Structures are given as structure tokens and as C-alpha cells.
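Pasting a structure here, questions to come.
All protein chains but one are shown in place.
Chain IDs A, B and C follow the sequence of writing; residue 1 opens each chain.
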Amino acid sequence: MYSPAIKKLIDLFSKFPTVGPRTASRFVFYLLKLPKEEIDSLISSIAELKSNVKICKLCFNPFQGESELCEICQDPRRDKTLFCVIEKETDLTSLEKTKKYQGFYFILGGTISTLKKTDIEKLRIKELEERIKNSPEIQEIILATNPTTEGEATALYLERLLKPFGKKITRLGRGLPMGAELEYADEETLSSAIKGRR
Amino acid sequence: MYSPAIKKLIDLFSKFPTVGPRTASRFVFYLLKLPKEEIDSLISSIAELKSNVKICKLCFNPFQGESELCEICQDPRRDKTLFCVIEKETDLTSLEKTKKYQGFYFILGGTISTLKKTDIEKLRIKELEERIKNSPEIQEIILATNPTTEGEATALYLERLLKPFGKKITRLGRGLPMGAELEYADEETLSSAIKGRR
Amino acid sequence: MYSPAIKKLIDLFSKFPTVGPRTASRFVFYLLKLPKEEIDSLISSIAELKSNVKICKLCFNPFQGESELCEICQDPRRDKTLFCVIEKETDLTSLEKTKKYQGFYFILGGTISTLKKTDIEKLRIKELEERIKNSPEIQEIILATNPTTEGEATALYLERLLKPFGKKITRLGRGLPMGAELEYADEETLSSAIKGRR
Partner (left out) sequence: MYSPAIKKLIDLFSKFPTVGPRTASRFVFYLLKLPKEEIDSLISSIAELKSNVKICKLCFNPFQGESELCEICQDPRRDKTLFCVIEKETDLTSLEKTKKYQGFYFILGGTISTLKKTDIEKLRIKELEERIKNSPEIQEIILATNPTTEGEATALYLERLLKPFGKKITRLGRGLPMGAELEYADEETLSSAIKGRR
């Protein structure tokens, strides 16, 4: 029903995370109404992304700058003994916003749901082992994957893999979130809340 | 927390319909991982949109082609006596998908919630009057705005405006949608369903 | 975990429509806190329900009074030519609230999902045929079952069954409900809305 140029762009937007064909077509109609300057600004921003943004050699977070390392990895005030493994870039943002964590990060690049070799190879497993081997100052590795089935499986896999390094390995605390009610909490969360009382 | 190039693109994506800053940042991280060819394909598709896609002189639907008119407006098999006024492009797609409407369209470009002059001027009111004036073959004008408060207000405004043309003016049928239950239907919908029984 | 008297009442409340064990237990704890007078009032109200409330011989709606017929079926001002078949008691309430229907009712007592004999026997099919046979004044039978899969199957079954009576048979109007948006409407609803435009 749509013209080829519209259809192609709908297809490309449909691959964006959380976007289905209906939202993708709204994006295209939105762009069709934008003044030329704003279209140009969007295009140049997307183009600059690839050319200007680097991936940090240590934590794999995207950043901009002359250095090979992102701001966090360069920051001498951060706690070198703490090392936090996370699934993806937005998790780093979430943890930084709390201002409660002062250590370093490592972006794993995903989770595994099975122990299939092809699944594991998509993650930065080798880079993670390398990083820990070269960082004797690390005392605690926080496996901050999500407490979902996949996140748990990934943490379990990493725990076995990293045990030989002899560091303390922890996970984010489980318990009742803000606004929860005991009556509707699942048994596992409530069990964690009892064990983790303070 | 984000680098300037990332931040700028998050801002631009945040202006897309239905997109908030969180989704916008997921879009950027998605783009950062895309191979260069796919980024280039996205950029050229956006660029081509403006250069290749025209807006139909009659119905204001975007299209591609040599002609000045979109496929629907050019189609001699469609019913010239029916004329359907809709709020936006996606409504045309929705109506076409039903294959139950064989007339022509007119995209109004929005709705009005008040009768403020500035609100009304955003819509294609003049173009609509012009179109109807120049189309003596039209026998029925379907005001297919949404049955929402704003859509209703817009239809009411259009009804008064178009009355002098002496055409039959209709609205889409109100009633119970598929899967509805009488018990949970609002009184107005149920009243329409009683009146519209067939 | 609960005492037998509590457990038994939780079981009984769990059979109430829309009530699960968790809500049922909240009901019991609520009753435990009620003053004795209010418990007595609840008990006597439940007891009186069976003794004071009759089922109307014509429409099968529950009512109270000396007569054999409910208020609606006794009302000489209602339109004797209209006859509306509904699934359940609350649908009557919904239709009455609109004040747009002035005919008579018949509560079928449910829907059928299959044409199994045991399913059909749960409904008041014989009573319905009897009623229509004895009511030559009826001109239109409105099959006001829900526009759900089961409601549709039931209406289809009734349509075939009642055809021989030679009355006009209608269904509630289908279309867009209040507050709907064309963009999110299913194709069947939108098709009905186009056909039913007025």
C-alpha cells in the first residue's frame, strides 16, 4: 500500500528495538512532515555517531574523546577494587544514576539463555577474562545481570567461569522493591527479603 | 552522562512520536552496533524520503511516482461519489486494509480541540473546501475522524462548514466493536448499538 | 495454614464470579472484623434473597412482588413489537440504563461455544421458542448477545432456530465505540463502521 521509499524506511525502523511496523510507519509520516533542516540534522547526527563515537577499550561503553578510554575508566577517583559486569549500555546509565556505585564497569553485550557455544560467543567472555587477569587490583566482581531467567543463567555461567580468579563474587541484592506489597510478592522475592533484612 | 554525539541523537529520536528518552537511547545503542552498510542504508533511505516522496495534490497522502496524484486518486475504478475526510495518513491505511471502502480520501492533517483560529489553521480546511467545490461528482462526504472528544469536535466543525455544499454528510458507524461485552460497554456506545441494529 | 471454618468459607467465596483464593481470603478477614449486627444483616439478606426474590415467568429476570411478572414485563407502556434476547441479567441492566430500548427482554441464561447438546440444554431454548410462539405481537427479535466468539455462535444458532417464526431478526449495531481510534481498530470493526455509516 505504501510507496517503495516509504516501505523501505518502515522496514528499517521496524528493526529498531521495541518498534513494530505500525510505530515505524508513524516515524516515517513524522519525518515526511519535518522541515528539511531537521531531516539534515538527523542524518548528520546518525552519520557522526559512527565516526565520532568510540567504544571504550576497557568497559566497552560508547564514548567520545581523544583517549582510548571512556570518562569512567579514566577517572582516578573511582574505586579500583570494585568491578561490575552488566548486560548492556543502558544498565550502566541506570547504575550511575543512583550515585551509589563508585567502581568500574564491563558491558557483557547480552545474556545467554542456554550454554550453546554460538550463544556464548556473542558475549564478550574472552575480553572479560582478559580484563580480570590484567587487573589484580579488583577485589570484588559484581555480576549485575538482571534477576530474570536469562540474567540468572548468565550470572551462574560467569560465576563458574570466574571462580578460578579467586576474587569475591557478588550479585545485586534481591528483595522487595519500592512500592511492593508483601501480599503480592512472589515467594522467592519474599524469601530474599527475609534473608536480607537489615 | 552521555557523549555529545550520543546525547544529540537521543534528543532527536525523543521527538519521534511515542518515543521517550529511554527508548531513544536504546535506538542510539542499537545504531552503534549496526554494521556500517546498514547505517548507510538508513541514512540514504531517510534522505531519499524527502527527495523521492511527493504529497498528493488531491488527498495529501505521500506517494512516489511521476504523476502529481497518488495511486488512489489516479485510480479510475474507484467510486467518485464517495469522499472520506480522515485525520492522518495511517487512518487511510487502516481504511484501505478493510477493502470495504472504494471512494476517495482527504487527509485533514490533524484535529481541533477548540475553535481557536490558530488550531484551525493547522488543518487543511481551505484545501478541503476547494476540493469539494471543484468536485461536483461527490455525493457523500464521510467525516471519518476518530470517535474521541477531539475527533467529534472536528467532525462537528466540519459538518457546519460543509453543509452549504449540499452534499450528504455521514460519519462512521458507532456501535459495539468485535470482542466487546454489553456489560462493560459505555452507555453512549450501547445506545448507538441499539439504534444501529440491523 | 487456615483454620477449617476459615478455609471452608474461602472455598465457598472462591466459587463466586471473578473471585480467586486470595480475594476470597480477604473477604473472610473482612467478615472477621465486622460487628455482629452487620454479619447478621448479611446472613439475613442472603437468606431473604431466595425466599423473597422470584424469577419472572416471561423474561426470567429476578424480581420481588406479588405478581408473577417483573416490572418490565407488566409495564403496559413498553413496546410489545420489540423483543430482545440477552445472555444474562446484567445485560438487561446495561440496556435499560441507556433508556434507548422500550421493548421486552428474554434472558437466555448463557451462551454456547459449540453445538453440543449438553451445552444447548443449559440455555432457555425451549422457553424462548414457547415465548415467541405465544407472542404474535412481536415484530422484531433483537439477538443482543455479545459480539464475542461465543456470543456470535449463539446468535447464529438462534437465528437459524427462530427463522421459521417469520419475524424480523436483528443484531446490535457494530462499529467504533466511544473513544476508539481508527488506527487501532480491528478490520472487522472498521468494516462494520464503514458499512454502518449514517
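Couple of notes before you dig in:
FYI, a residue touches a chain if its C-beta (ideal position, glycine included) is under 8 Å from a C-beta of that chain, and two chains touch if they have at least 3 such contacts.
Since the structure is predicted, the reported quantities are computational estimates derived from the model, not experimental observations.
When the whole complex is considered, the residue among A:S14, A:S41, A:Q74 or A:T90 that touches the unshown chain is A:T90.
Counting over the whole complex, chain A has residues 86-88, 90-91, 94-95, 97-98, 100-101, 142, 144, 146-148, 170-183, 185-198 touching the chain that is not drawn.
Mapped onto chain C, the interface with the missing chain covers residues 1-6, 8-9, 12, 16-18, 22-23, 25-32, 36, 38-39, 41-43, 45-50, 52-53, 55, 62-65, 88-90, 93, 96-97.
What we mean here is this: only the chains that are shown with their structure count from here on.
In the contact between chain B and chain C, the residue numbers used by both copies make up over half of all numbers at that interface. With centres taken as mean Cα positions, chain C sits 52 Å from chain A.
Chain geometry summary: the mean Cα position of chain A and that of chain B are 37 Å apart. The distance from the centre of chain B to the centre of chain C, with each centre set as the mean of the Cα atoms, comes to 39 Å. Annotation for chain C: residues touching 2 or more other chains are 183.
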